[in-house]
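Input: a single structure, listed below in structure tokens.
Moving on to chain A:
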Amino acid sequence: MKKVITLILGLVLPVLILIGMEVVARFELTTSQLFVEPKVIFETLVDLIKGDELFINLGISTLRVFIGFVLGAAAGLFFGTVMGISRTFESYVGPIFNALRQVPVLAWIPLFIIWVGIDEGFKITFIAVTAFFPMALNTCEGVKGVSKSHLEVGAVLEINRFKQLSTIIIPASLPAIFTGLRLVLSITWMAVVGAELVASSEGIGYMMYRARQQLQVDTLLVCILAVGLTGYVMNILLEQIEHYFLRWRKVAG
Partner candidate 1 sequence: MTQRGTLDIVNLKKTFNVNGNTTPVLENINLKVKQGEFVSIIGPSGCGKTTLLRLVIGLENSYEGQILLDGKRINGPGLDRGVVFQDHRLLPWLTVERNVGLGLEGKRNGNGVNKQIVEAHLKLVGLQGFEKVYPAQLSGGMAQRAAIARALVNQPELLLLDEPLGALDALTRMYMQLELEKIWQREADVTMIMITHDVEEAIYLSDKVVIMSSRPGTIKKIIRVELPRPRDRASYDFMKLKEEILEEFQLHAENVFSYAI
Partner candidate 2 sequence: MDVNKVVLKLRGLALPLALLAVWWIITKNEWVSAVFLPPPETVAATCVKLLLKGKIFVDLNESITKVAQGFLIGITAGFVLGTAMGLSSTIEKLFGPLFNAVRQVPILGWIPILILIFGLTELAKIIFIALGAFYPMTLNTFDGCRQLKKEYLEVARVFEFNKPRLLWRFILPSALPSILSGIRVSMSEAWMLVIGAEIFFKTRGGLGDMMWEAKSKVQMDIVFITILIIGLIGFILNHVMKILENRLLRWRSSN
């Protein structure tokens, strides 16, 4: 019963918005080209789902995110771990890392375009760099946060460095690493849209760009919906992976 009420309350605003749009449409309150009836949006949605344009573009964007994500996150994971473990390494590299981290990711775009061009290389580089910084930071903090007592156990048992890393440090910093991964996923999903808006001839960002130029508000809205939904689904997938890994950790240790 309570759940039903919660659900209904949650639907109130979206339904009101739809009704509002419908009213505007019925009584022809606006002549703006920009206004589309809910019915048209729905039809466009159905059309786009039936066709393959939307899915191809989404697929391309997802692939780009995936590659950039894997490259950037792997680099960040490695870099962050080393920085967390070795104070010497941190003392050399930490300051410049922190300085570069201050630059808002979007401000790298012009530099990369000049250096890498506007092809696939640019998009992947840009996405990987946006993934790198938060990943490295979260990993480093996670590794540093591994409590002293855990490490002392390792020292007492005279486990070697590598063993220590794989049996103590990485498992113990897994929660922080996953926090980083989730953050990185949403940032890279934003980054791919940005990269495609700037320079691309395919991908969901490009599809939105084109819809805007052709004043196809309905297509644009469907794209927004699709982008949001895809991001949401990816997030849920990652959460499932996280559950799986953290459960494993609990059982094993």
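How were these picked? Simply put, all candidates are chains of the complex that A comes from, given by their letters.
Definition applied: a contact is a pair of C-beta atoms (placed from the backbone, for glycine too) under 8 Å apart; a residue touches a chain by one contact, two chains touch by 3 or more; residues count from 1.
Since we're looking at a predicted model, the values are computed, not measured.
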Touching candidate - 1 or 2 - for chain A as found in this complex
2
Touching candidate 2 in the complex, chain A uses residues 5-6, 9-14, 34, 88, 91-96, 99-100, 102-111, 113-115, 186, 189-190, 193-194, 197-198, 205, 208-209, 211-212, 215, 217, 220-221, 223-224, 227-229, 231-232, 235
